[in-house]
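Once you've had a glance at the structure underneath, I'll fire off some questions.
Excluded from the complex is one protein chain; the other protein chains are retained at their positions.
We just call them A and B in the order they show up, numbering each chain from 1.
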Amino acid sequence: MTVADKPITTDIYGQPVEPKPGNDYITHSKGVLSWALTLDHKRIGLMYLVAVLAAFAIGGFFAIFLRTMLLFGSKVGETRMGFEVGAAAWNDFYNQAFTLHGAIMVFMFIIPAIPAVLGNFALPLQLGAKDVAFPRLNLLSFYCWCGGSALLAAILFGGILSAFGIAMPQALNGLDTGWTFYTPYSTTTQTGVVLATLGAFILGFSSILTGLNFVATIHMLKPKGMGWFNMPLFLWAMYATAVIQILATPVLAITLLLLCAENLIGIGVFDPKLGGDPVLFQHFFWFYSHPAVYIMILPGLGVVSEIISTFSRKHIFGYKFIAYSSVAIALFGFIVWGHHMFTSGQSAMINAIFSLLTMSVAIPSAIKVFNWLATMYHGKIRVETPMLYAMGFIWLFTIGGLTGLFLAALSTDIYFHDTYFVVAHFHYVMVGSTLFAFLGGMYYWFPKMFGRMYNETWGRIGWAFCFVGFNATFFIQFIAGSKGMPRRYATFVDDFTWYHHLSTGGSYILTIGLFIVLANWILAKRGRRAPANPWGGNQLEWHTNSPPPHANFEYDPVGTDPYHFHDWTYDEKIDGYVLDPEHDPGNPTHAPVH
Amino acid sequence: MNTLLLNLLATTDGVRPSTTWFPENASTDNNVDPLFYFIFWICAFFLVLNAGLMIYFAIRYRQRNKQGAAHGHTHNTAMEVTWSVIPAIILAIIFIWGFRGFLDMANPPQIAPEHEIAVNGYQWAWDFTYPNGETVRGVGAEKPALHVPAGVPVRLTLTSSDVLHSVFIPAFRVKKDVVPGRVTQLWFEPVYDASRETVALDVPDPADPNQTVTLHPNEYDLFCTEYCGQAHSLMITKVYVYSPEEYATWYASMTVTPPTTPLIELGSNLYVQKCATCHTIDGSANTGPTWQNLYGSTHGTSAGPTLADDAYIIESIRNPGAKIVDGYGNNMSAFPNLTDREIRAIIEFMKTISDNAEADEDLTYGDLNDDGTLKTEGEADGSGDDAGGGDAPAENE
Partner (left out) sequence: MSDHDHDHDHPDYLAHHFDTPDQQFEAGKLGMWLFLVTEVLMFGGLFCAYALYRANHPDIFAYAHGFLDWKLGAVNTAILLASSFTMALAVRASQLGQQGVLILMLVLTLGGGFGFLGIKYVEYTSKFGHSIWPGQMNLYYPIADIKLYQEDADGNRITDDQGNPIPITREMQLREIAFVEFETLAIKHHYTPLGVDAEQYYLDMGVRERLEEHGHAEHFDHVFHHGGHGTHHADEADHGSHDGDEGHGGDDGHGHAGHEDAHAAADDPAYDYEHELALIPVAGEVPARSKVPAPAYASTGLSPSFAHDADEAEKPGLVETLGAPDLSHAKHYIPYAMQPEGVQRRIHLFFQIYYCATGLHALHVLIGMGCITWVLGKSLAGAFTAEYNVPVDIVGLYWHIVDLIWIFLFPLLYLIH
């Protein structure tokens, strides 16, 4: 019987730690209120985790629902799933399903997923800080998320009730505008646009507050020994993300306010009937929403940089290039929004400028991928679950990024705009990549979060299902799009049946994979206790116990090169890495503290 | 899992495609496919490179004993600059190629006025109006289709009556948003290929309205690609490409309605083409009131209780905002292109679904005057030459 089998954990020096209640942040205090009113960034991160997973489940349900509808999309006039295909009820169901799928996934899941869950948990730890700069603001941001989500949920349930024939006021009558709320449809539809935009507005506040908090934290709370250029790359990514959140989200806020006013009293700023311009709405909307795409992907790039380096057991290659490329992506992200309007009739010159700028985003993205590959070169690679997700990420991000070229180039974009090609492209980038980074990051920090190890075998099986399922679902959509299949179609002509069947099949596999992942996490409750540093990373979060104590560290850590792994030695007894106290510059006594 | 496998295998009702990418091209000016394949092979190269290296490294450098950490270069500026510059060069090529193609797509050549087609999108169908002032009528229950001649550049001028739409014709590789409050346009030069699959379309013979001629155009799809509400996915129609000779015949036949067409059938077709998205005939409410038992009944409207008689229905079509039935919004667009005769046909159709009126099932299109009134005995015969009702649509309704 090794130490690892005992109900005991070890600290970073390999010394046993008795898991006493109150020793770690999870058992630090008891009771619902101690969670609901907590100012501890780690607990807020966990609450976010539960919340965004619930949102992901609902958004995912709608995804499966509409993919199942699309099995029968070509059978217009026949009765399937209890509805006449192509009739009003069928179309309404489909339109509401894809709208809620998009709105929930974007505003409630992908945007907060990595920053709010992994960022909240790991960012202060990586900084060696006790908390984020504004803990109360952090909690407020969580409740903003809850408030905004509650509005969207109210619309959702109202929509379901009205689908069952229970009359609903318009404000709660579901939502069928697409997550983009394009005017003038969103000002004429009989569904709950006002509440939905208010919900998104409040969710935007949540996002702004998180970003603001992270920028202030990174600026103000760096530990001794950590400058900008030995911060872990995840922090660079989070910093770039936070800057986008701060600069872009307010524009969404005013856009949504104007849309609300348009719906409520008819101010006409976006309504051609009142002298306004609907394309102005598109510009406003994408001025936020394109940078928002980078809010979704940048944190993922940061997570992957951490995993690749740690699991290759080798210093990250081209640190500065990766760091600067995060900032470059964030900056470029602000000046490319016009590519969403290539077909709207804007002038050729504007199209050319936006096309060129859009192309330029590819360069920092390519730099990152090449640097990751160079990091793996001559590494000592541990191909375990987090690494599998990181490698899956590289595959998905490469495809998603490269297919972006077709959409950045003007003449091909004219053809692919608003077809399934675009759907496939942004699912590869936003869903595939971000989801894989999120799952990989969760597996990576899981031992630190919960102090338990998950089942490695099932982790890999779940990954395989997700990977195969995702590619099966979405790769075929590139081809469907190139054949001319338009997006947001509840029904379609016969030619596309074959593609939709394959895609739906893939989505079922993906669902199975996600359930395996979830089960693996839940069952890890009974997994063996995690050592302080199961992967041998040298980032500061591995310099404390698993799970960390309430104040994160027992002493103030000192920043060193986060990718210098040589001081950690593998200890077979605990299946983890331990540090020689002599090599811990942060240890004030050069001896374990208990 | 069983369902899954069944669905994966059940591809018999779908047409397995012959080519992997793109539908057949049917226009002279193709700025999409060549650039697509150029980018495609670049992508394929980099994907294979990246994935290959990744998998190779993961196998080759896989660590088994978990001990130790790897040494290696932490950076190499020359290498990093190289792999930044090479993509930049490739991107520049792609950009220039794409921009030149776009300019080609955006700037039409000289286009003859007779090949300018006005397209108006509304929820959820398209109106195609030709230089002769005629708007295409759908055949049977089909929505109006776009008919174009091969071998000449054609321009579509796009407007919207309500929300955003977008015209997408995959076979011509063109797409353009239709924005309310703006006029946008797109152009293409179709190619007619008799060796491809053609469809047989029967149209009234311009020389003799009582006869039909059969045309053999190529058939392609036209989609709306900007989400526009409930029936967005049904806002699709066909594009017919004719050889120049056949197009001339079709163009002349536009103004011809066979006098033998039963009024109720014509009205029923018009209902399906123009009205069914908002008005049901089964008693259920939709965007507008149902037509079941509407004719001859009295409803509360914004102008007080109103009897739905001929005059009311004509007014409601010509000026929809005049009397709005209680409980409904002022949502209907006017239909200035419906002729008086056609409105009469719609009224006859409404009578057939109302208990309050008797429809005359024997009436045909030829029994009507241009203004929609019944011909008197003396006029009834021998008016075949005029039967097509070359009546230009009432423009200033």
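Basically, a contact is a pair of C-beta atoms (placed from the backbone, for glycine too) under 8 Å apart; a residue touches a chain by one contact, two chains touch by 3 or more.
All values derive from a computational prediction rather than experimental measurement.
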Among A:G147, A:P223, A:P549 or A:P581, which one touches the chain that has been omitted from the display? A:P223
Where A:L49, A:A103 or A:V279 are the choices, the one touching the absent chain is A:V279
Which one touches the absent chain: B:I117, B:V179, B:A308 or B:L368? B:V179
Using the touch definition from the top, which of A:D11, A:D131, A:D495 or A:D584 touches the missing chain? A:D131
For the chain that got dropped from the picture, name the residues of subunit A it touches. 124, 129-135, 137, 208, 212-213, 215-217, 219-221, 223-224, 246-247, 249-251, 253-255, 257-258, 261, 264-269, 272-277, 279-280, 284, 345-347, 551, 555-556, 588
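By definition in this document, only the chains that are shown with their structure count from here on.
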Enumerate the contact residues on subunit B facing subunit A in the complex. 3-4, 7-8, 10-11, 13-17, 20-23, 31-32, 35-36, 39, 42-43, 46-47, 50-51, 53-54, 57-58, 61-63, 65-76, 79-80, 83-84, 87-88, 91-92, 94-95, 97-106, 162-164, 166, 168, 170-171, 173-177, 179-182, 184, 221, 223-234, 236, 286, 331
For the complex, give me every residue of subunit A touching subunit B. 71, 73-74, 76, 86, 88, 91-92, 94-95, 176-178, 182, 184-185, 188-189, 272-273, 276-279, 312-321, 343-345, 348, 351-352, 355-356, 359-360, 362-363, 366-367, 369-371, 373-374, 376-383, 387, 391, 394-395, 398-399, 402-403, 405-406, 408-415, 417-419, 479, 482-484, 486-502, 504-505, 508-509, 536, 563, 565-566, 568-570
